[in-house]
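What you see is the complex with one protein chain gone and the rest in place.
Order of writing sets the chain letters: A and B. Residues in each chain are counted from 1.
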Amino acid sequence: MNKVRSHIMVCGGTGCIASESDVIIKNLNDALKKQGYDEEIDVIKTGCFGFCGQGPIVKVHPDNVFYVKVKPDDCDEIVAEHIVKGRVVERLLFDEPITEEKVKEHSRMNFYKKQYRIALRNCGLINPEDITEYIAFQGYEALGKALTDMKPQDVIQLLTDSNLRGRGGGGFPLGRKWGMAANNASDKKYIICNADEGDPGAFMDRSILEGDPHSVLEAMAIGGYAIGADEGIIYIRAEYPLAIKRLEIAIKQAQEYGLLGDNIFGTDFSFNVRLKLGAGAFVCGEETALIHSVEGSRGEPSIKPPYPAAEGLNGKPTIVNNVETYANVPAIMLKGAEWFNSIGTATSKGTKVFALAGNVNNVGLVEVPMGTTLREIIYDIGGGIVGGKAFKAVQTGGPSGGVITVADLDTPIDYESLKGIGSMMGSGGMIVMDETDCMVNIAKFYLEFTQDESCGKCTPCRIGTKRMYEILDRICSGEGEAEDLHKLRELGEMIKGSSLCGLGQTAPNPVLSTMEYFMNEYEAHIFDKKCLTGTCKALAKYSINDNCIGCTACVKVCPTKCITGKVKEKHVIDQDACIACGACYDVCKFNAVVKP
Amino acid sequence: MKPEAQKETISVANLPQEGFLELDQYIETTAKDESVLIHVLHKAQSIFGYLPREVQLYVGRKLNVSGAKVFGVVSFYSYFTTNPVGKHKINVCTGTACYVRGVEKVFDKFKELLAVENGGTTEDKIFTLKDVRCVGACGLAPVVMVDDKVFGHVKPEDVEKIIQQYREAE
Partner (left out) sequence: MKIKSLDELIKMREASVKKVNLRETGENAGETIELMVGMATCGIAAGARETLQSLMETIQTNGLDNIKLIQVGCLGFCHSEPTVQLNMPNQEPVLYGNVDKDTAKKIVEDHVMNGKLVDNHILIKSFDKA
């Protein structure tokens, strides 16, 4: 007889494993054994809960208690108090940042309240290494339904009606893409999953693959049936070892259960999936570059058309979709196009997963209906800015996107509205920046990234981004000239208009958009030789104000010994010797050191 | 980061012969053409730690691909390196989330204390310092990875402790 009455779910995502969630699982099991409860309680390693800033997460079912920031040492207490005595361990509950209230159930946390989970539906709910748990939550039913009750064109029609658009960046309608590949007759076709998540700061694809790998496999098989392909390839970054491992397990299990392989569901449809490792190249997120990389070559993009749907891998019709897009497919197949259309805005249906990071309290993965405003995401879900500082901007779309300022915080987010305010959806990275972040420096950061990742095939991107980076570096070093602003704009427009692929066409966006909204910062760098936030070291000059009580703490940490003054008297910084390391600012307890 | 050109010539004799045996065994299981090139290079790098010219040529001959083509692929992808690496790899995440949370100062501290630049290996061959593009643990920003261990919320003053911890184990 199965005596299990409670499940303790421990997050096994990369972030939480980094904070020793593996040890937590071991300690929980040890503690349960010691107390004699190991037969009643199962400890289950699950996928990402999305609340990464509060990790490691431990959730107890069916009590529905959600513990945050659990340490290996806490396990004995959780077992002794919660499991044995039924008393919730208060100190491990989440503190709501705004109300300062302890919250027990995760459905009542602001972080989860406004979320609507489709792509992340199983993350944190199932054990990703056990196919039966996926099946228990209606897994593979969509595939079964498609294969036994529907014709390939019905599947494509359903997805076309759902208005699902690609979640990797461009937002191309999925139904139309699949329809094109279906109509191109060929003896061989391919379904590719783009899991080469390159946008630094976006990690939703990794979390889906780690937390719910079967949903992607199932969707790829549905795609194979719809377009007439028998082979699927997942192109995944070698930097994601855990996701690779979980996928390998999932593929093996699906084959054992006959859900991948020959004659699936007793029909004459056969489909297999294999993994292909990337090796670190941002440009491989572009579909033609990705295909070249799968073929074993340098991942350089090529001119479209021909589109991959006509001539892709090995010259055969190929579909490339991203992980999050696939994760939506089984849910739509089961619940219908009408259901999906009921969520979202006029042009963008369904939900979008965002990786909320940067200077925001609740760092993590959030999935919200299209049309949610940035304010809701950053303040209601994200819990506001760290340390109560003032919000300055949020960058969406990663290195291809732009900044959004406080003026546009109430814009309902969808593909079109983001484009309208000079940014883009991209893969869903959302980096929140506060008053202490220098926007020129952020633009420089992104350009350093794109010029480094430019594959070098076309001149505007290879040379243009390098020149833009050099100009920005000059401005940040205090050597900027008035002419530079004009040059940046002109170069930016030229690169956008003449680059071969999406990388180059969008690379200038972070510069152009920060120039539009934060021209004052560029001007301060160039004309006043001043960095308003003190981020750019070459321009930073620190000084000491009258708050100084002469405690000498700054003198002790100064590496260049440029601070002088008597004990209990106001100190002075020698501006010429100061290297602007900021050590004195960090150590001062009296707010006496002034950033420039 | 693109790998630098290989600094010194190494004779095949200086590389562990059992490594080539292991590589041969792996290639036995794959197709013998260009399509598996990246997979084989991954394997080779996991065996030898890096991909010197000799290993690249060896792989090229086995898969019937020109050496130029192999080098083209190796130099294109940031995951591959052509220079020997230290015993411990210190990877500093320079993704946007870590950048915004001040990883630059942490990186500078590593450079200072190890006396190497980005991509460099310490003289005692214990550490190789490198930036990486985002390990996906943005909730812990700024993040530093030493081999497979992730250090989260790293501050410049923590750097010395981290280095010390691995030095002492030597």
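Throughout what follows, a residue touches a chain if its C-beta (ideal position, glycine included) is under 8 Å from a C-beta of that chain, and two chains touch if they have at least 3 such contacts.
Please read these numbers as outputs of a predicted model, since none were measured by experiment.
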(message) Just to confirm, in the complete assembly, which displayed chains does the hidden chain contact?
(response) A
(message) Among A:Asp63, A:Glu96 or A:Asp452, exactly one should touch the missing chain; which is it?
(response) A:Asp63
(message) Which candidate, A:Gly266, A:Gly420, A:Gly456 or A:Gly497, sits in contact with the chain we can't see?
(response) A:Gly266
(request) Decide which residue listed in A:Phe49, A:Phe94 or A:Tyr140 touches the omitted chain of the complex. (result) A:Tyr140
(request) May I ask you to list the residues on subunit A that touch the chain which is not drawn? (result) 1-7, 9, 40, 61-64, 83-88, 107, 125-126, 132-133, 135-141, 144-145, 148, 256-259, 265-266
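As a convention for this text, only the chains that are shown with their structure count from here on.
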(request) Could you give the separation in Å between the centres of subunit A and subunit B, each centre being the mean of its C-alpha atoms? (result) 24
(request) Mind listing the subunit B positions that touch subunit A in their complex? (result) 1-2, 33-39, 41-42, 69, 72-73, 76-80, 94-97, 99-101, 105, 132-141, 143, 149-150, 152
(message) Residue numbers of subunit A touching subunit B in their complex, please.
(response) 14-15, 17-19, 51-55, 197-203, 206-207, 238-240, 276-282, 293-299, 355, 357-359, 363-364, 395, 398, 429, 431-433, 437, 442, 445-446, 449, 452, 455, 582
